[in-house]
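For this view, one protein chain was removed and the others were kept in their places.
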Amino acid sequence: MPRITIDQIEALCERDLPFAKTLGITVDDIGRGTAVVRLPYKSDLLRPGGTISGPAIMGLADFAVYVTVLSLIGPVELAVTTSLTSNFLRRPGPADLVAHARILKLGKRLAYGDVEIFSEAEEGEGPVAHVTATYSIPPQG
Amino acid sequence: MPRITIDQIEALCERDLPFAKTLGITVDDIGRGTAVVRLPYKSDLLRPGGTISGPAIMGLADFAVYVTVLSLIGPVELAVTTSLTSNFLRRPGPADLVAHARILKLGKRLAYGDVEIFSEAEEGEGPVAHVTATYSIPPQG
Amino acid sequence: MPRITIDQIEALCERDLPFAKTLGITVDDIGRGTAVVRLPYKSDLLRPGGTISGPAIMGLADFAVYVTVLSLIGPVELAVTTSLTSNFLRRPGPADLVAHARILKLGKRLAYGDVEIFSEAEEGEGPVAHVTATYSIPPQG
Partner (left out) sequence: MPRITIDQIEALCERDLPFAKTLGITVDDIGRGTAVVRLPYKSDLLRPGGTISGPAIMGLADFAVYVTVLSLIGPVELAVTTSLTSNFLRRPGPADLVAHARILKLGKRLAYGDVEIFSEAEEGEGPVAHVTATYSIPPQG
């Protein structure tokens, strides 16, 4: 069982994560060390060329890894990103983006995971972006 | 002389970069292959712990490299990020962030640069984040 | 069918890749867009702490992505790495390392893939390292 629920994440967004709330990110699924997170399409996510902007994609990925870390350690809000590497592979058109995240290593201090992001407009295609991230986990009391 | 002006960048933001516009990013200075870009503090940039959220910092860095690329190639809006790596070094408190970007390599197809981001609240301290990014430059007609 | 064989890769190593040859890297398997590559253990791969050194792991990963790119485009020796990001997750003890590489995006100019590296000494454990890499593909005549 994951150590955090979709309801808990949504309450956390509402209360403390204005960035995710502004983007309108939702959680489709949480497993133990995995999560599926969605960025619903809206036109103000676009950049020149009619594709979804890099920062929106990075915000989605960062949030997806955050949820995935919390699925393993519980609602430790103060887990923070220490590094995040995004590779933009295809230009996503105007459609929802869906991020599939997993944790590859959970240590006492650091967690590391990756995220594949797909566009709902391009089913059967490969990911539009691939992101890796390291989170720092605060000491638990 | 840079090949784009602050006025041109601001018009571009207004018209085509809703993400930068929403964040309220402004340009302090543009050189040839360098730029200084500012993220004015506002409370909805915060995340748990009272620090500015990672996605806002990544959005600032991405925009700073974009401006820096355009300072060398002119107003080629369709230049796009192909990869961006962020390292978060210190947790920035509630204050403006200032990004100093430079291009380390401008090729025909790809440009690569890095960005040091400082908090105005922590003068004399090192950067709060260090970001590297590669941009893809579309073929010019 | 992959567009390059293990025999072709081994001839290429022998002739033109002294680095891989010195490390003693071998190819276990090549698919279409995938490869399994091995770094046989020897004591001069160690660094302080008795673990296999980072550069040896990065050399293995770089080679694994190279083979995987060639599995899709054929024996284009001049494909070169443009970026490579390594995350070291567990300290591998004295044993063979096995790298599983796949390509996530093959474009005309760039290919992007990732690699999970496992230690044969730690079966059932997660990867000791996760690596992502972008290769530049030269224009074909």
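A few comments on the model shown:
Every chain is named by a letter (A, B and C) in the order it is written, and numbering of its residues begins at 1.
Simple rule for what comes next: contacts are C-beta pairs under 8 Å (C-beta built on N, C-alpha and C of every residue); 3 or more make two chains touch, one makes a residue touch a chain.
These numbers were taken from a predicted model, which means no experiment stands behind them.
Within the whole complex, the absent chain has one touching residue among C:34, C:71, C:85 or C:119, and that is C:85. Seen across the whole complex, the unshown chain contacts subunit C at 12, 16-19, 22, 44-49, 51, 53-56, 58-59, 62-63, 77-78, 80-88, 91. Although one chain is not drawn, its touching partners on subunit A can still be listed: residues 82-83, 85, 109-110, 134. Contact between subunit B and the unshown chain involves residues 85, 87, 89-90, 104-105, 112, 114, 116, 126-127, 130, 132, 134.
Definition applied: only the chains that are shown with their structure count from here on.
Pairwise, the chains sharing the most contacting C-beta pairs are A-B.
One finds 33 Å separating the Cα centroids of subunit B and subunit C.
Taking the mean of the C-alpha atoms as each chain's centre, subunit A and subunit B sit 22 Å apart. Separating the CA-averaged centres of subunit A and subunit C is a span of 28 Å. Multi-chain contact residues of subunit C, defined as those touching 2 or more other chains: 85, 134.
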